[in-house]
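With one protein chain held back, the other chains of the complex are shown just where they sit.
Our next item is chain A:
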Amino acid sequence: MSYTVDFGLVLGEPYREWIMQGLGVTLQISAVSIVFSLLLGTIIAVFRLSRVKPLVWFSMAFTEFFRNTPLLVQIFFWYFGSYAVLPEVVNKWLYRQDFEFAAGVIALTVYTSAFIAEEIRSGVFAIPKTQLEASRACGLSFLQAMGYVILPQAFRIVIPPLISQFLNLIKNSSLVMTIGVMDLTYMARQIEAHTFHGFEAFTVATAIYLTISLIVSYTINLYNKRVLRVTSH
């Protein structure tokens, strides 16, 4: 069997257009999931730090369960099985949307928020306990102390690990192709199906993911050096 490597084919029309569309979907689903997972992750972290026992248990169970099961299984769960666990109203609304996209967002959000919650929690632990005690003594409630004193400081520390979680999310978003979201990976596979040049199609897609990763990690390094003044060795 002879095989000629031909990048020109994959990079020419119409396939270049497909790749750009796929990249668009990847960036879109990643952006939406990043926003939601940051929100959910913060809530879970605050639950974990609160004194209300059921909330602490809930957030522990949440992080342990979602961190210790494969994302792919979670994606299938939300895609195939969510109707049995979500309320009727939510389901009806979901089916009227782009359901594949929505299921992908839910899966990526829930999975990533478990990791983000742990990052935020460790960031809060890095803030001296006296900060919380002092703000409580000033008459702030637990939520006020968190929102105005602790979290703003903690976030400054956890920005780099958070960004690397976001980077993981972008890479993980490649899994949503399995439920039919037409992202970059999905498009690479489509090109393979049309041209039988899978090697070139996946090399191009890999190069795009790699470019995104390198840009993001370069940004983290810059932030570490400029803002946190951490020098790597």
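One rule holds for everything that comes next: contacts are C-beta pairs under 8 Å (C-beta built on N, C-alpha and C of every residue); 3 or more make two chains touch, one makes a residue touch a chain; residues count from 1.
Simple rule for what comes next: contacts and distances are computed from a predicted model.
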{"item": "Missing subunit (named according to UniProt) among the choices \"Sulfate adenylyltransferase subunit 2\", \"Electron transfer flavoprotein subunit beta\", \"Cytochrome b/b6 domain protein\" or \"Glutamate/aspartate import permease protein GltK\"", "value": "\"Glutamate/aspartate import permease protein GltK\""}
{"item": "Hidden-chain contact residue, picked from the options A:29, A:45, A:158 or A:175", "value": "A:175"}
{"item": "Of A:36, A:58 or A:76, the residue in touch with the unshown chain", "value": "A:76"}
{"item": "Of A:52, A:214 or A:228, the one touching the omitted chain in the full complex", "value": "A:214"}
{"item": "Hidden partner chain, touching residue among A:5, A:35, A:52 or A:138", "value": "A:5"}
{"item": "Positions on chain A where the hidden chain makes contact", "value": "1, 3, 5, 64-65, 67-74, 76-77, 80-85, 171-172, 174-175, 177-178, 185, 188-189, 192, 198-199, 201-203, 205-206, 209-210, 212-214, 217, 233"}
